[in-house]
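See below for the structure under consideration.
Heads up, one of the protein chains got dropped from this complex, but the rest are sitting where they should.
We just call them A, B and C in the order they show up, numbering each chain from 1.
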């Protein structure tokens, strides 16, 4: 990407973030509902801090620091950058105000504009451009987190406030679930080095893929309701041992944000407020325990990371353009949309059903623990803490969610969360050995 | 108090509360730094809820409820009023906004104005007037809590923000500590029924007071520094058993808000920001464990509730007006002021030193557990939950602090907090048996 | 007490302790079911350690220490004696074995026998004799604790093992509950200095006692069942605020050790194994929260410490010997026995019903926080940690339980436990203001 294109991309990302906080009051942007989540104001400041720290301060000796305290307040987890404000107390920072944080964004954006204009001839420009690109991808990650975090925060308010006004109209019928045979063999996964990727996606490497089958679509709320009604949450033998402990400790009986009225009607808290459940939509906000128990109940299993990545690569090479598009299209609304067959098809009756929803709506839990690929090297310097140090007790999620920014996804993308996490837009697709 | 005087008092109290939040941003008013504390916005709403619930809704069948949800959101602990929002999550209520809460206050004040104009002829007026008076005293209690809570919240911000701009000038020399002999015998304590009192202050009743001595003034920061420097926080035999556990669990080595620089200089976080310690001021933000350990180290003990109440009653009857005033005068600043001798005296050399600071600067811990007086009857109805149900594992504090509203104090006042609480303006005066 | 009488008393106490552990296996004597409780083996060793530390090592320069490690292992809480094994880990000390601990007792007893023979002419004999007497009273306290601790430990075994073989026959009808008027005035409470008392019982001092009434007997299981069946554990307004939190945190619905079968039959775990409940017996194993809630439900209140002490002193001076005996007689079985009228009376119809069970069956919770009496001075030296440092957040229990050794009780005795404690033999007697 040349400097002008990068500048345009940078400002596009920056504007998108600010659009996301536009519906929020200063109070909304202040609150933090759990240690895993952050206030919207913090996301605004931290995503700015990254540019200031790793680009402006690193490459511009004359950079006028906006506020020296911000280095302590808005560092997330970079040990190499020194001590920082404790994560669970981010919600207590009433100062700086939202207005000051917006001023910080403005000042940083102005410096970045100048910097981008001047530095494209700098001998280290490729390194600088890579860092700015990383910063943009980082901010895009925070765009999704900002939405999942504010959803959780608003859900703690018994008045069930809305983030966005009106629930979008969606179809109410999902295609039938069907198995798609996937042939194994020697394959390559991981990022091939063309274009941007996080360090954890590489190097591209050979694996032996085993024959297996995948469901053509994500598991729906209707599918999951059957599991609930069949006593899924009361049957220990369906659960991982840790999962069953989790069920009992939390008295879990349905996914996060589901509520059943006294009359038995189910509703779901969304960014559009509380809504009746659409039984065609993908089930969302499952943790790994729930996803795994559902798969066991269904006589199937969670897919592996390599299975989903290979399936995606394959679908993107399909000769049939309609199938290609159906595989990776995503709604980009604030709530997951039901699966849809390739355009203009009312049935999917051939021997090889289309793989749908590989790149959107909800992240797919895998049974693959998040670890280093063979030959993995963290990026040099503090930025090397971005991914590698989290490679323990987390699981890989593939695909993307409806909240994931459009240009942020690629088949090698490795999202990861701990097994108990529920507040992300996480669901599953079934797999089985054949 | 007649209806017009009560109306004036009501609006005076209401205005005072709003003056206290004037320096706060919407973000400041949102945050809650611990379960024991509440957001300023919540104090604003809850103190309003009490009038709406116990007066307007109870006595005005046509009262248009401002927002039905507020009954759930802003009930503090009245079980008889039904379920309520969990205390530790008050800081997550970004909605209603600060502006809406101010509108709620305005609407309620307008209804109260009409109500006060109309109801003074109502057959139940005495009961109504008593409830309004209680509501005003309740709001005055929340005025002090609002300040202690926002002080704690701001102290969690590593940038040490200020609530008020400039630290007031104070004297830097305290009078020498001297013992004052107090003669025992049959005495009466508790409220005599004239004027307002909380139910827990009555009935007035006879006790046998034992001879004892009290220090003429509160313990100062200079006094307390000697305890620290003598290894007070490292000497288990000075502490209550529970206190020593507390020291070890919290690695306590100085009072809350005290910080020592690498050079050994002490500073203290105040509502005026971080300041050097004035060694003449009363030591503040001690919990009972610290107060008790200090007293043991000093070869003395904490006073009992009856000792401080009798001393105050006695001082208020002193023939010497200057001594009378010196006993109960209070600074009403946002930080405790040093003791001062009765006006125009440079020494206090007579045999019977003046008792100072009996009604202000910091609350005095007593060794008296907070329990019911003989014959105690909680008020009828939900309002009876105001005091009685907390009579367990809390200790009585007498006097008042510099934050206590001027007309809120009386000798029979019984403040109470758990032994570990530090965030109130709490200190001590020494006592001993003779 | 002269040296020979003291020696006889000492050996009597020592033998009694060993009789109590006779039914226990090495495994039984090892286990510790919660941090508040101790293994029987630890009680055996600690009660011995006290004599060795404060008498033999203190007064006999040639004392051959049995095992240097025991000073660390078997110190309970004497900070002045240095660091010690953490209380919650007492149950992990498989070494020394029970056999070695019994050898330690034997060796110490032999030294004590010699010591008692030789030291009665020592100039410090009165101080020594006082310490030995204290050691005996200390061991008697541990006799009761040993039984309550082993009861709790055995109750954790789902097979409900027995400590003692056969449940004793008891009457099944309790006298009717009646109010006894108690006249107030200037009274003296506290120990008068004649004979042994712990430091916390003194000094004797004057108090003003208010007129009140007491129930003639302890609250029975039948009384308490009414409270349960009336929804007592589901009615927040009956409970202290802390008590209601406790109910919810522990899902409490009946006293400790009560179990209801599917058929609705109640049984109770006892030192004689699981038994049907005798509805005439005093309710036992209540904590202060439960006792207070019951009293509120019954339209009464908990008595104060001074009320129960004055009532006991009065009953002991009654001219009627049968009434005198009935007031302080105790069963000394391993389970509380029902109240009985003074001997040879089938009714108690006069105007002034007899006060029963003032000195036995179950300890009576009072509303009096455990604090220092006016003029209280802890004993000098390490032994001064015996009582004073626990004077915070504990409540006084008067009377005694059926497990309390016969000669251990006196009217001024002040037992104390935290409000939540249930595993002692604790119940209540109702009081009210008149």
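Points worth noting:
Going forward, a residue touches a chain if its C-beta (ideal position, glycine included) is under 8 Å from a C-beta of that chain, and two chains touch if they have at least 3 such contacts.
Note that this is a predicted model, so its numbers are computed, not measured.
The absent chain, not drawn in this view, touches the displayed chains A, C throughout the complex. Between the chain not shown and the residues C:3, C:31 or C:358, the one that touches is C:31. Contact with the undisplayed chain is limited, among A:368, A:404 or A:426, to A:368.
Only one residue in the set A:5, A:22, A:121 or A:186 touches the chain that does not appear here, and it is A:186. Note that of A:166, A:241, A:261 or A:317, the residue touching the chain absent from this view is A:241.
Contact with the undisplayed chain is limited, among C:91, C:190 or C:399, to C:91. Within the complete assembly, residues 77, 79-80, 186, 205-208, 210, 212, 236-237, 239-244, 288-289, 292, 301, 304, 367-369, 371-372, 374-375, 385, 389-393, 419, 433 of subunit A touch the chain that is not shown.
Residue-level contact of subunit C with the missing chain is found at 25-31, 33, 41, 69, 72-73, 85, 89, 91-95, 97-98, 153-154, 156-159, 161.
The rule we apply is simple: only the chains that are shown with their structure count from here on.
Shared contact partners of subunit A and subunit B, listed by label: none present. Averaged C-alpha coordinates give centres for subunit A and subunit B that are 48 Å from one another. Note on chain placement: the centre of subunit A and the centre of subunit C lie 60 Å apart, centres being C-alpha means.
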